[in-house]
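Shown here: the complex without one of its protein chains, the others still in place.
Every chain is named by a letter (A and B) in the order it is written, and numbering of its residues begins at 1.
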Amino acid sequence: MLGTGLLHGLKVTARNLVGSFHDPARMVTTQYPEERTRLPENYRNFPFLLGDDPADPLGTLRCVACQICEKECPPQCIYIVMERDEKGKAQKRPKVFDIDLSVCMSCQICVEVCPFDAIKMDQEFEIATADRFTGLLRHKEDLARSNAYYHQLHPTEAAAVDAALAEQKARQAAAKAAKAPAPAAAPLATPAVPPTPLPPAAPAP
Amino acid sequence: MTAMEAIEQLHARLSARFPDAAPTVVLNPGPAAQHSLLVPATQARAIAEFLRDDPELQLDTCSNVTGIDWPEREVTETVRRTVTEPPAADAPPGTAPAAKVVEEKVRRVVPGHLEVVYHLYSVARGHGPVILRLRTGDRGEKVALPSLTPVWRACEFQEREVFDLFGVVFTGHPDLRRLLMWDEFRNHPMRKDYVEPDDYEWEPTPHDRILAQARRHYPVPPTGSGEPAPR
Partner (left out) sequence: MNPAAPPSRAGASVRAVQDPFHGDLLEVSMGPHHPSTHGVFRMIATLDGERIVRLKPVFGYLHRNHEKLGESTSYLASMPYTDRLDYLNSMTNNWAYALAVEKLAGQAVPERAEHVRILLAELTRLLNHTCLAGFLLQDTGCSGTPLMYAFREREAILDLFEALSGSRMMCNFQRFGGCRVDPSPAWMEAVSALVGRYDRFLDEYEELITGNEILLARTQGVGVLPAALAINAGITGPMLRASGVNHDLRRVDGYGLYPRFPFRIPLGDHGDTYDRYMVRMLEMRESLGILRAVLRDLPGGPIIDPKAKLRGFRPKPGEAYGRIEGPKGEIGFYLVSDGGPNPYRYRVRPPSLINLTVLEDLCLGHTVADAVIILGSIDIVLGEVDR
């Protein structure tokens, strides 16, 4: 009979309509913003900087301003200036660490290449702002978060990072203990003074 | 059969068939070992038709058409020459002239050209790729190449794209106009010497190339202030 295909289709539609009142598989709408879906642990949005002390994450940032993330970032949204003291010597801290979130594409490459576990991915996505130009520019102060926050967001990842850092510290401590000076009985050898270099020969007239 | 043997065989067949316009083998140095054949432009259409219709090869589809820009570059090469010096005036007669090996650095300019690379596969036989390369005379006036669209329809849009972005003119193409850029656009964007128009958009954290562009538009604050520049 012409029309059986249509009737079969309508049966499926009816099944879905009735099912959407009692069957969770067919009730798929989340009533946002009253209801929120739980984000998975691995979900990533924009980066944040890790600080070790929960009371003062900004002062204890792990970042040493090596600028690796700045170079590897595909859209170049990170801007870093290293802190230097009065004599111009580099302090291993960033003076400026800006991320332009309107450029950032959340690709997570900065997290992958950071050798110091100093930058990780946050999960904030409700960051709408009315200021078009600088509203999404995040400075060091806005980006600093503590390790406790990191544990809250990504527990498994944070536990693995902490374990790796602890192991690294243990290995460094062991290496230091192995290189400790020998007991005081052996006299310290005086280092030889290198000969003063002779001034260059005067050029021939 | 290794890639090397396959390309040698193909080269031999084509040289036998087209003796006056034989292709040259271009070796691919990397691990991929995808060697290609440089085909002279005059016989490219005939060679393409042979590759498509030959019962053994049956390369019935062209998978990819790429344009590559090779700008002019200066190459410094060390050239060894043997120089024979005539014997000195006061040497006894009959002495052989002395031969010296002289090394000198020669600078030459390798002229630029545009290249079009075709990757050919066979659906009927399941083999491939056979890679053809066509080179233009230079990057200015002599940029015409024969179009392979009459042989493989797959080249139609891709050759239009190469024309659009590189400037290679394909003679015999049924509808050669720009594909991705709009019709009134001038210049060819994928060339290495293409200069973008200055459509600078303000960014709060410019660095490298964007910083250079930004400097032309407003005085950028000295580094370290961390403050956005005035708009």
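Just so we're on the same page, a residue touches a chain if its C-beta (ideal position, glycine included) is under 8 Å from a C-beta of that chain, and two chains touch if they have at least 3 such contacts.
Since we're looking at a predicted model, the values are computed, not measured.
Engineer: Of B:R108, B:R153 or B:H217, which sits in contact with the chain we cannot see?
Structural biologist: If we include the chain that is not displayed, B:R153 is the one touching it.
Engineer: Can you tell me which of A:G9, A:P54 or A:G135 touches the chain that was removed from the display?
Structural biologist: Considering the complete complex, A:G9 is the one touching the chain left out.
Engineer: What chain A residues would touch the chain not displayed?
Structural biologist: Touching the chain left out of view, chain A contributes residues 2-6, 8-9, 11-13, 16, 26, 28, 39-44, 68, 72-74, 105-109, 112-113, 121.
Engineer: For the chain that got dropped from the picture, name the residues of chain B it touches.
Structural biologist: Residues 28-32, 34, 60-64, 66, 68, 117, 119, 123-124, 126, 129, 131, 152-158, 165, 178-185, 189-190, 197, 199 of chain B touch the chain that is not shown.
Please note the rule applied: only the chains that are shown with their structure count from here on.
Engineer: What whole-number Å value describes the gap between the mean CA coordinates of chain A and chain B?
Structural biologist: Computed value for the inter-centroid distance: 41 Å.
Engineer: In their complex, what parts of chain A are in touch with chain B?
Structural biologist: Residues in contact with chain B: 70, 76-79, 81, 95-96, 98-100, 103, 133-134, 137, 139-140.
Engineer: Show me the residue ranges of chain B that touch chain A in the complex, using the header's touch definition.
Structural biologist: Per the touch definition, chain B meets chain A at residues 202-208, 210, 223-226, 228, 231.
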